[in-house]
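What follows is a structure written as structure tokens; I'll ask about it next.
As you look at this complex, bear in mind that one protein chain is not there, while each of the others sits in place.
Per-chain residue numbering starts at 1, and chain names A and B are given in the order in which the chains are listed.
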Amino acid sequence: MCLAIPALIKAIEDKEAEAEIGGITRRISLWLTPEARVGDYVLVHTGYAINVLDQGEAEETLTLLRQIAELAEEEG
Amino acid sequence: MRFISEFRRSELAEGLISQIHRKSRTPARFMEFCGGHTVTIFRYGIRQVLPSTIEMVSGPGCPICVTANADLDKAIALSQVPDVIITTFGDMLKVPGSRSSLQQVKADGAQVHTVYSTMDALKIAEDNPDKSVVFLGIGFETTAPTIAASILQAEEKGIRNYYVLSLHKLCPPVIQALLDSGEVKLDGLICPGHVSAIIGSHPWDFIARDYGIPCVVSGFEPLDILQCVDMLVAQVENGQSRVEIAYRRGVHPEGNQQALRLMEQVFEPSPAQWRGMGEVPDSGLKIREKYQRFDAELAFDIEPGPTREAVGCICGDILRGVKTPDDCKLFGKACVPENPIGPCMVSSEGSCSAYYLYGGSFGG
Partner (left out) sequence: MEDKILLAHGSGGKLAHELVEKSFVKALANPLLSRLDDSAVFDLSGRLAFTTDSYVVSPIFFPGGDIGKLAVCGTVNDLAMCGAKPLYLSLSFIIEEGLPQSGLEQIVNSVQKAAGEAGVEIITGDTKVVHKGSADKLFINTAGVGIIAEGIDISGSNARPGDKVILSGTIGDHGIAVISQREGLSFSTRLESDCAPLGDLVAEMLNASQNIHCLRDPTRGGLATSLNELAKQSGVSIRIEEEKIPVREEVLAACEMLGFDPLYVANEGKLVAIVPAEDADKFLKAMRRNRYGKNVAIIGEVGAEHPGRVVMKTVLGASRIVDMLVGDLLPRIC
């Protein structure tokens, strides 16, 4: 369950925001993420931001995966 | 798409797959609990690329599939009340109850609207003040806080014609019930990513601690699942059992405190009926007395009729991971997506649907 996609917050008005993903925009609710700011990426589930995405962690995960891929090439 | 496309890159997948093959020596059975994970696993053919030491089994993590017929019948009975507009996520439309489905009653004239969000349902309530708008609240801890927020918004805006039928379920109690039944022996659990975004990773501690089962919280892209399997394999090979978060960009160990607060404010735990598992204590959510004017079960007098289960349907066994769709006599014959007998075939993330649509054991 839990289809939630990362969307970029473009503008905030009260407890709602304009969020953009891949060129489409939709009004979402920030009731669950009052700490979200313009420029943040949030995970959007049924129109609500359920978490602010940690961009630093995302980069670290990708770096780790790249390292694993390089290691695999050397071993292989 | 940022933070999605990067986690689908084939060259990074190859590295993970290679590492898993190198490290995995001990036969292990991993269960993914969450329906969204089931879809990713089947859609990308993940079972095929894993070594033969790893067996994957799907659990009861599809909130549609685990909704009991008695609860579906309540939703259908509500659709028959004059001046009621049912608003629902699309997932619920085709699921057969004891006698009918929402899609069928809609064809017979009932007002049933598919929405993407409770925000849309609230708007329908505002635009139709002379009707009663009932929202079918399904889903686990990812969705429950959004429903709670919708009730609080309705209160804030003075919307008096919005109601919720709470059929929400909680994950940790049902995983515990599953493990206690002793029916499925597991060597690792792929923990739901977005449920964990809300509740954090600590609610899974008991699984590692009391049952000795490694747990890793996973995201939903193919690289996420592969990374999760890689981490589970590492724990298995090192004889460990801990809770780890692979989905670090989406999950903090403490979860989303604000979401938990809203859930706590509006709902309280209650016993719930799970298809295939009967009643599990404290595994559902009931609307608190303070907000009972939003509770559809209290607001409307309905007679759902006697509950009937479809003969021959083994969705219950499939949900618990003790049988696969191939074990079901009805699978692919009487029970097909265009004529589903049980919810596992209807829901886009039910095991039977996944097997049927993506070819189940095809190629694997």
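FYI, a residue touches a chain if its C-beta (ideal position, glycine included) is under 8 Å from a C-beta of that chain, and two chains touch if they have at least 3 such contacts.
As the structure is a computational prediction, the values presented were derived from the model and not from experiment.
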{"item": "Among the chains presented, those that the missing one touches", "value": "A, B"}
{"item": "Contact partner of the left-out chain, one of B:44, B:247 or B:294", "value": "B:44"}
{"item": "Which residue of B:100, B:143 or B:324 touches the chain not shown here", "value": "B:143"}
{"item": "Touching residues on subunit B - with respect to the absent chain", "value": "1, 4, 8-10, 13-14, 17, 35-36, 42-49, 62-64, 87, 89-91, 93-94, 113-116, 120, 124, 138-139, 143, 222, 336-338, 347-349, 356-359, 362-364"}
{"item": "Subunit A residues touching the omitted chain (full complex)", "value": "1-3, 5, 21-26, 44-46"}
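Quick note on the criterion: only the chains that are shown with their structure count from here on.
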{"item": "CA centroid of subunit A to CA centroid of subunit B, Å", "value": "21"}
{"item": "Interfacial residue positions of subunit B with respect to subunit A in the complex", "value": "1-4, 6-7, 11-12, 14-16, 18-19, 22, 34-36, 61-63, 89, 116-120, 139-140, 142-143, 145-146, 149, 152-153, 192-195, 197-198, 220, 223, 227, 230, 246, 248-252, 256, 258-259, 262, 349"}
{"item": "Subunit B contact footprint on subunit A (complex, rising order)", "value": "1-6, 8, 21-22, 27-29, 31-35, 41, 43, 45-48, 50-51, 53-55, 57-58, 60-62, 65-66, 68-73, 75-76"}
